[in-house]
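Only a single protein chain was left out; the remaining protein chains are all shown in position.
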Amino acid sequence: MSEPLVLTLSCADRPGITARVASFLFERGGNILEAQQFNDRGSDAFFMRVEFDPGSTGRERLRSDFASIAGEFAMEWKLALRDRPRRVLLMVSKFDHCLADLLYRWRIGELAMEPVAIISNHPRDAIGHTDIGSVPFHHLPITRETKAAQEAEVRRIAQECDAELVVLARYMQILSDDQAAHFAGRCVNIHHSFLPGFKGAKPYHQAYERGVKMIGASAHYVTADLDEGPIIHQSAEPISHADSPDELVRKGREIESRVLAEAVRLHLEERVLLNGKRTVVFRS
Amino acid sequence: MSEPLVLTLSCADRPGITARVASFLFERGGNILEAQQFNDRGSDAFFMRVEFDPGSTGRERLRSDFASIAGEFAMEWKLALRDRPRRVLLMVSKFDHCLADLLYRWRIGELAMEPVAIISNHPRDAIGHTDIGSVPFHHLPITRETKAAQEAEVRRIAQECDAELVVLARYMQILSDDQAAHFAGRCVNIHHSFLPGFKGAKPYHQAYERGVKMIGASAHYVTADLDEGPIIHQSAEPISHADSPDELVRKGREIESRVLAEAVRLHLEERVLLNGKRTVVFRS
Amino acid sequence: MSEPLVLTLSCADRPGITARVASFLFERGGNILEAQQFNDRGSDAFFMRVEFDPGSTGRERLRSDFASIAGEFAMEWKLALRDRPRRVLLMVSKFDHCLADLLYRWRIGELAMEPVAIISNHPRDAIGHTDIGSVPFHHLPITRETKAAQEAEVRRIAQECDAELVVLARYMQILSDDQAAHFAGRCVNIHHSFLPGFKGAKPYHQAYERGVKMIGASAHYVTADLDEGPIIHQSAEPISHADSPDELVRKGREIESRVLAEAVRLHLEERVLLNGKRTVVFRS
Partner (left out) sequence: MSEPLVLTLSCADRPGITARVASFLFERGGNILEAQQFNDRGSDAFFMRVEFDPGSTGRERLRSDFASIAGEFAMEWKLALRDRPRRVLLMVSKFDHCLADLLYRWRIGELAMEPVAIISNHPRDAIGHTDIGSVPFHHLPITRETKAAQEAEVRRIAQECDAELVVLARYMQILSDDQAAHFAGRCVNIHHSFLPGFKGAKPYHQAYERGVKMIGASAHYVTADLDEGPIIHQSAEPISHADSPDELVRKGREIESRVLAEAVRLHLEERVLLNGKRTVVFRS
């Protein structure tokens, strides 16, 4: 088997897209390993993800050949190596449970990523519980006055590392609109609440005050409005009257780690496509 | 065994309450069958629920004897027969899945209630899918102009039936502040969203538009602010991009029925105590 | 839009199947509404489900045209009207919560079925909690001696009613091997345990004795071995030490109803394909 590829695409829906794409692959000796499609009848949009063994046809040849189909259907599309580890920039503040979890999953080969750098607005000591190994660590403190410069430095590091994805792993700073726009579609955040409930700061304290009976977390793409980006994954768990805010924070850590790791996995495997303010998520 | 009783109480927390209550029961020949307490360290309040076999001591005697302890600790308290079916008034509009579910659970003996009346702002035909048997049905249409009169009629029926609990089983009318106050602490509503997300109308359409990955429902006591009453129970389920608003409505029906039935069961069994804007829920 | 069709198929996996099926539909003016496929790399088998608007091509024409493709790939396949209510025979014993739930879902239009008959080994009175309306009811008592005759009568009624699906909605009789073989692939059972745990009788009592912390239910196709048929859907819920066997039975009713209804929905919508002793379930 050749190195598997993954093709993702979206366009306006119309008859014949599946036939064209599948025939294109078949005629070039491709063999489909996994395929999903979604015909969004609400917006008349079409989304597709195909993992395939390209056989003897080279990736560049496939890419140039597919460009004409893509043009015909006005597709947004991407053709990528399925198993190549994506280069990931991790950002964190003081709470490192998501970071520790992601690094562990990387080390045991669960997440096909290559952590190219860790950036924190706090010193290395602040995340002393986490073994970051040889991943380069950058301490980039931030204040209202230095925000623009700090964000420029983040962009510079991201570019230098050729980062394909930025993960805000409990990075407790709101990105400027420009920064959010710069990383649009390639920056995942974990919001420590079950959006759209409890936007803003201290969601577990808000949840406690409101007396809800479940808490959750939401992983989403970052947009200018931090609480409004397209949601990739969410999960929630029951709580009781006996849970203090501290206990909610403890229970929340587990949900946050799990939800962010799943969203990162889905993104790394090219399983998330943007559909306006929503996402299409093709699980296997 | 005598007919079991259930004692619920709340007061400011201080040492010795459990000892006093437990000794009180023991000295009168009572035998505890199930007991829970909650020491709320946030508000320094104490909550307790005790099911017990009263032995040979009569209920009225227990009540009068307990009054002095209750006075000493400034308790809010209630002493009730555990197994006596509570008299319940059910209110519904056009969607009768919660009503059908509650009536079925009543018929098989799962809910210790006696449905004393069903009130709808729509005619009997509107809930034609539900077998209401011999439960009296009242059609009380409502318009902006007749709202006060209609609510007065609801109160009259509730009083006439001696209803102990009012269940808004997808009753799609907002109670006036006065009506909410009248039924405070004895009126349970099912909100077809996972509060505090998607308050207001058409929550499933809101959820679809926002692109969330889970939907849920919330059962709560009714207060003047329909979306803000103390929450008794919540549940949520995963959804996907492929779920249309109609499918969310379908999935929601199941969650709503389940959540409301559980909240009603908890209330009927005297397992829910108010704690300001929150609830204490003593599950077995 | 013409009346939508649904095509399901399975065969040995090889390159080009998706292309052939999708091109077949496109060339005849079909428009895909929803499509899923599964390439089972464990067994090298291929499974597909396509909902489509056939445009102006008639169903019989599609069927005869597709037969040659199907022959070429040695497919098992089915082409059906998507929205035609399937004719369903319901069987029940004394516990009617699943039956009541299915009938309610049918009445509000949630399940695209037509209940053609209800068969019970107990008299009509035994399921008195359920409003069966005008669905024909057959009381077919069964003893060891009359089992063969009773089962023959069940088959006769199924044939007479032209039943496409038999649902064992807590029908507490084990089908003979012959009966199971007769209804193979078109008879769904709800097993009131979380298979493969607690096979056999009284699973909730078994669960209580073993002290498990979750209970569940399993819907599966019936095979000669009642506890071993291909599983369609399962669900589970947490329980605690305080749950008596009776409370487990109560909690179980809700899970059973939910799991069976989902399995029936999936089957009615042609979303379940057999894969040896397992199933492929194409959710939307």
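Just so it is clear, A, B and C label the chains in written order, and each chain counts residues from 1 on its own.
Definition applied: contacts are C-beta pairs under 8 Å (C-beta built on N, C-alpha and C of every residue); 3 or more make two chains touch, one makes a residue touch a chain.
Not measured: the values here are computed from a predicted model.
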For the chain that is not shown, enumerate the shown chains it touches in the whole assembly. A, B, C
Sort through C:Ala22, C:Cys98, C:Leu195 or C:Val249 and give me the one touching the missing partner chain. C:Leu195
Among the options B:Ile32, B:Ala45, B:Ala112 or B:Met172, which residue touches the chain absent from this view? B:Ile32
Listed residues C:Ser120, C:Gln234 or C:Ser257, member touching the removed chain: C:Gln234
For subunit B, which residues reach the chain that was dropped from this view? 15-16, 18-19, 22-23, 25-27, 29-37, 39, 41
Extract the touching residues of subunit A with respect to the undisplayed chain. 34, 97, 100, 104, 107-108, 110, 129-131, 240, 242-243, 247, 250, 253-254, 258, 283-284
In the complete complex, the non-displayed chain touches which residues of subunit C? 38, 40-42, 194-198, 208-214, 216, 218, 230-236, 238, 240-242, 244, 275, 277-281
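One rule holds in what follows: only the chains that are shown with their structure count from here on.
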Most remote chain, CA-based centroid, reference being subunit B: A
Separation of mean Cα positions, subunit B and subunit A [Å, integer]: 41
Which whole number of Å gives the spacing of the CA centres of subunit A and subunit C? 37
Indicate the residues of subunit C shared as contacts by at least two other chains. 34
